[in-house]
Every structure is written in C-alpha cells, then in structure tokens.
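A single protein chain has been omitted from the complex, and every remaining protein chain is retained in its original position.
Labels run A and B following the written order; every chain starts at residue 1.
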Amino acid sequence: MGKRKNSLTGLITLLTDFGYSDTYVAQMKGVILCINPEARIVDITHSVAPGDVISASFLLGGAYKYFPAGSIHLTVVDPGVGTERKGIIVRTRDYYFVGPNNGVFTFPLLHEEVNKVVNIDIKRFSSVSRTFHGRDVFAPVAAGLSIGRTPEEYGNELDPAQLVKLDEDRPVKTRDRIYGKIIHVDNFGNLITNISEREISGSGLKVRVRGRTITGLSRTYMDVKSGELLAIINSFHLLEIAANGRSAQKILRAKRGDEVVVFIKR
Amino acid sequence: MGKRKNSLTGLITLLTDFGYSDTYVAQMKGVILCINPEARIVDITHSVAPGDVISASFLLGGAYKYFPAGSIHLTVVDPGVGTERKGIIVRTRDYYFVGPNNGVFTFPLLHEEVNKVVNIDIKRFSSVSRTFHGRDVFAPVAAGLSIGRTPEEYGNELDPAQLVKLDEDRPVKTRDRIYGKIIHVDNFGNLITNISEREISGSGLKVRVRGRTITGLSRTYMDVKSGELLAIINSFHLLEIAANGRSAQKILRAKRGDEVVVFIKR
Partner (left out) sequence: MGKRKNSLTGLITLLTDFGYSDTYVAQMKGVILCINPEARIVDITHSVAPGDVISASFLLGGAYKYFPAGSIHLTVVDPGVGTERKGIIVRTRDYYFVGPNNGVFTFPLLHEEVNKVVNIDIKRFSSVSRTFHGRDVFAPVAAGLSIGRTPEEYGNELDPAQLVKLDEDRPVKTRDRIYGKIIHVDNFGNLITNISEREISGSGLKVRVRGRTITGLSRTYMDVKSGELLAIINSFHLLEIAANGRSAQKILRAKRGDEVVVFIKR
C-alpha cells in the first residue's frame, strides 16, 4: 500500500450469508475485538442468500470502494468451508480482501489491481472448526491485518492467476442491440442490470424486459406517472428498471437472470 | 447550539427505507467514514416501508431524543430524490437533522424548537447521482457537520415556514370520547395509537378497536390473562393496545390507520 498506512484505519467491513437471526456474525465481531479492541466494524450486509457467491460478489463490488483506503473487506460466503478450497488475502493498492477463494472477490477485482495474494495456511491457527472459518480463520486474519500484521504472516504467496473468478457474464452487443440481464433485485424492487452507463449513454433507446417496452431514459424516479415503469442510470452507473413509487419486480414478476434488451437508435 | 459543541460527539444516527439486504446503508457509512474516520454511527432502523415518510417520521420522533446532545440525525426516506424537492439541514438546540424536505422531520420537530434551516445546495457537491442523494449529498453533509463544519457551508438559509410538514392527524375529542387511530404496529404486534397519556391519564376508561372493547388501563402486559387484550400507556407515553404474550395485531387483524375510540368516564 505504499505510504498508505493500513493500521491507521482499523476499519473492517463484513459481508456474509449468515443472516440476522443467528449469532455467527457476533461471534466474528467478538473474535475481532479480542485481537483489536479498537477495530471499527461496519456491516455491509448479512442477507446474502445462503451460498450465493455471485450475489455476494455483486454486492461487495458495488460497495467496497466507498470505504476509506486501508479498509479490510472481510467476506464470508463459504459453502465449501472445511474442504480443500483455499482461504485468501488479496492486497490491492487501497484495500485488503479476506475470505474464501471461491470467486466472491470477482466483482471488486474487476476494478482493482491485485498487488499480492496470500494463501492462508490454516495450520497456523489453533482450534479451527470445520464449519466456521469465518470465525476461526478469516476474522483473526482481518483483525491481525488491522493491527499492522502483514499478509505474509498468514501463509505463502499465491499466483494471482489462481484466483477463482466467476464468469463475468457481460452483455452481448450487436449493431443496434445490447442483450443483458438482471443481476440484482434491490429492496425497492428495482431491477439492476449488467448494462453499464457507458455502453448506452447519450443514446435514444428502448428497453425490453419481460415483454414490456420502456422508451427513453428517465432522470429521476418521478419522471413518469405514479406506478409506471421507467429505465434509469442508477447510482452504480448501471441501467436499472424501476417504477415510480412501486416495485418493478412485482409489476414484471422479474427475477435475477431475466433478459433485458436495449434497442439503440442510430 | 450555544456552548454545546457538536463536534464532540461525532455521533450520527441513520434511519432509512433501504432495508438490510442491499449495500446502500453501507455505502453511506463508508462515505461518512472517509470524511470523519472517528464518526460513531448508530442505526435507528432501515426497515421503513419503501417511501413511507409518515412511518419514518413517527419512528424518528420516538427515538431521536434518547441520543446525546450534538447528535446528527441523518434520515433518508426520499422517494422524490433527484427532483426539485429540497435537501435540508435543520438545527435545533440539541440536534441536527439532515435529509429531504418532505415532512420526514415532522414528528421530532413537534418537540424541538427550530433554530435554523439550511437549503442544501447540491451544486456544491461533486458527482451527485440522481438516484442516491443519501450517499452523494446527505452523508457528506452529516459527516461534515460531525467534524465541525457549519450548516451555512452547505447552502443558504431557508425560512422555517418552508419546512414541509405532514398532517399531524391528532385525535379528535368530544365531551366523553376521544377518536384516535393506530399510527404504528410494532414488532410484538402492539398497536400504538396517536392518543397521548396526558389526554387520558387518571380516567377510568374503555377502549374500542376493531369491534372489541377493552376496559381499563393495565399497568403491565401481564396484568391480564395470557393471550388476552389490554390497553396500556407505553414507553412513548402513548395509548397502546397489546395482548399478554401474543400479537394484538394478529388477534384483531388491525393495521395502521384503524380507528381507536376511548370512552372516558366522567
């Protein structure tokens, strides 16, 4: 991290599929605070569907960069816990990422240059359960990094080429169309697509989703009549299908993976 | 705030309708911590129904005053984001309130004297999205106030008369009756009304709701038999319909807005 001093922030973010009704998240926080009583811990979310690595990666990809340089992003969506899947530390210029090597860091690493990857050696930890490396391995690693330990203290370097990556699943472009899809449905029922602003900006366009066609881009959610569908560039700089004061998801009965086609006027 | 020093607490509360499954709240926290790494952030709730400004205002009104003087209450229930609706800073003796000028501060401001209102000038911010002023405008403002910036740095004063206010919807009193209604259903299924303790205290009374009549005020939830309905003055100093060990909401199939009539014995 060059002159940036990681230990100055002591900020650890947490993203898991543990939900809010169990104590798994609290156990991790307790472990962190035993190692670094000054750690600041911020929840990103714990509502990822169990084992949904793709969703976790998308969510992390949209949030990680709003945190201060030096932050440690601890991500535990880990259906392979206890198997031969590796645990890793990924160091980029501004951040550490700590978690299983199962592709969960794919989205953030699209935008970050990887400086170093370390394969966490769990033999260096005492009393590691086979079902909860979040508590027994990853939390201690994140807490250790937050007090200035180096990644190398936790294992040997791993060739970055061995980072597991999810299929990027980018939209397909033809001369006058873009074939994308819904990659996330948010709390408002907004349908977030994998089509980015720069692929469509400035164009007059139509958007087709679930048999419905939307004409033009709105600038705000209230640009259309109450209850009506609209297309908008959202705060992720992605094309989003929404509705004024309603859930686009409910109107369209849409779900993640549904196709979205943009017709570009030329 | 006179001699009270706002920057001493650095405490920012958050109340939104963003839910717990997205990263919008975390993005706001990241932005705050970039500006004030020492900020303390406390979630009030993020489970407000999408766009439900009335509920958000009621919830904030019941919680804000338990926080230390100097706290900054950042509230983002903002269906009009990106339109001409204003963003505001409201300064009272003990607190700042930051969010959209859509009435969401109505309930707390029933109890607070407004010292100053500032109309946030979004042109002073860089790269503001049209869909997420919580992250791009309000979080930076709250974080700035927490490090001692003044409201005036964010825009010009606004006449307090221009504060948008929700209808107060106060109960109607006749000689021997009070006509109120349910304004909130809580996690326990308790039905919270808009009828305050001082309007009924000391009176022998009957309460009618959804065709059922409850006689007298209980002092605790266990004053009646298990499973039975009761009326009680709750911790908000409001009349509440509850049931011993059960959900009054389920027993009565009640919902927000339902009428509650108090018959006062004279």
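To be clear about the criterion, a contact is a pair of C-beta atoms (placed from the backbone, for glycine too) under 8 Å apart; a residue touches a chain by one contact, two chains touch by 3 or more.
Note that the structure is predicted; figures quoted are calculated from it, not measured.
> Looking at the full complex, which residue from B:18, B:67 or B:132 touches the chain that isn't shown here?
Hidden-chain contact among the options goes to B:67.
> Residues on chain A that touch the omitted chain in the whole complex?
17-24, 26-27, 29-31, 33-34, 37, 41, 50-51, 79-83, 129-132, 135-136
> Residues on chain B that touch the omitted chain in the whole complex?
Within chain B, the residues touching the omitted chain are 9, 11, 13, 20, 40, 42-48, 59-60, 62-63, 66-68, 71, 186-189, 219-222, 232-235, 240, 245, 247.
The rule is simple: only the chains that are shown with their structure count from here on.
> Mind checking the centre-to-centre distance between chain A and chain B? Centres are C-alpha means, answer in whole Å.
Centre separation, chain A to chain B: 31 Å.
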